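For reference, the structure discussed in these notes is given below.
Note that one protein chain is taken out, while the other chains of the complex remain in position.
Moving on to subunit A:
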């Protein structure tokens, strides 16, 4: 024991040269101690925020919060940097409740604890409230094929709508370097040129929708998890019960295998993608507003309205009539939720009694 204890202590932190290292940084290979790790981790994210002008003093920023590791660390870091560097931001936690029993209802409990810890107001907005469908309902209706498409499209709009309700002017999400590298690979393999072009942008959605940014764009998953571990942050981890999301899973496994051989691979992929040049003719589709709900999109109606239309018309007759009735009720008292005026989706049901509008 003695021997190994000294053996383990033989190397010192490569930054301060005083303490015992606790981490080998994937980006640089440096071995650093806990305190130096906190410092470089926080400073790098601060640098990303400043050098990309992500915020202005007075911004109202909604943090997309799932209760998982990335968004929990994001809430911690945003609170910390906002104080330390006096960004002058009003921060909010915004959670989307997809209506997945045993998954989201548990993770939302974590977000509620985060609200207490960081003293940031929390809003929870449900699919049920917005679309009158929970993911549980959708899966019952369409099965496990393509359900992730619904969830993805719905979540994207839900975050925007929730942010508008909070009167926020910006959204931040916990997407990290690993997530972005995965997305680059997926878009490359699919030949999805428009997405390949925009997926490495640190800010997206500024044309019409709220600007959304990713302060963790250059932050490794490993360091986020280590930070959460050392700081004993309270996060929730489980796989969505409906989400095999096989394609992303393959990209992730592939990336993790590569990372084991060459840890810098994640940042290298991001840098490569940042330097892609696309031909002029690969222009982005023209943005306009959905004729049904006003959401920014590239067709007459947005994907969410289109998906909803299919869902609602595919219903069994009995269910359909119930739904129409609800839709009517809804029209009569659609101002139940303040700020709901941007929302004119046919089937939204403010009348539903089971919705969780805001949390404590």
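To be clear about the criterion, contacts are C-beta pairs under 8 Å (C-beta built on N, C-alpha and C of every residue); 3 or more make two chains touch, one makes a residue touch a chain; residues count from 1.
Please note the rule applied: contacts and distances are computed from a predicted model.
S.K.: Looking at what's absent rather than what's present, what does UniProt name the missing chain, "SUMO-activating enzyme subunit", "Mitotic checkpoint protein BUB3", "Ubiquitin-related modifier 1 homolog" or "THIF-type NAD/FAD binding fold domain-containing protein"?
M.R.: Its UniProt record gives the name "Ubiquitin-related modifier 1 homolog".
S.K.: Would you indicate which residue among A:22, A:142 or A:296 is in contact with the undisplayed chain?
M.R.: Per the contact definition at the top, the residue touching the missing chain is A:22.
S.K.: Which of these touches the unseen chain: A:116, A:253 or A:268?
M.R.: Looking across A:116, A:253 or A:268, the contact with the absent chain belongs to A:253.
S.K.: Which subunit A residues touch the hidden chain?
M.R.: The list for subunit A reads 1, 4, 8, 11, 20-24, 31, 66, 68-71, 174, 176, 178-179, 221-222, 224-226, 229, 237-240, 243, 252-253, 256-257, 259-260.
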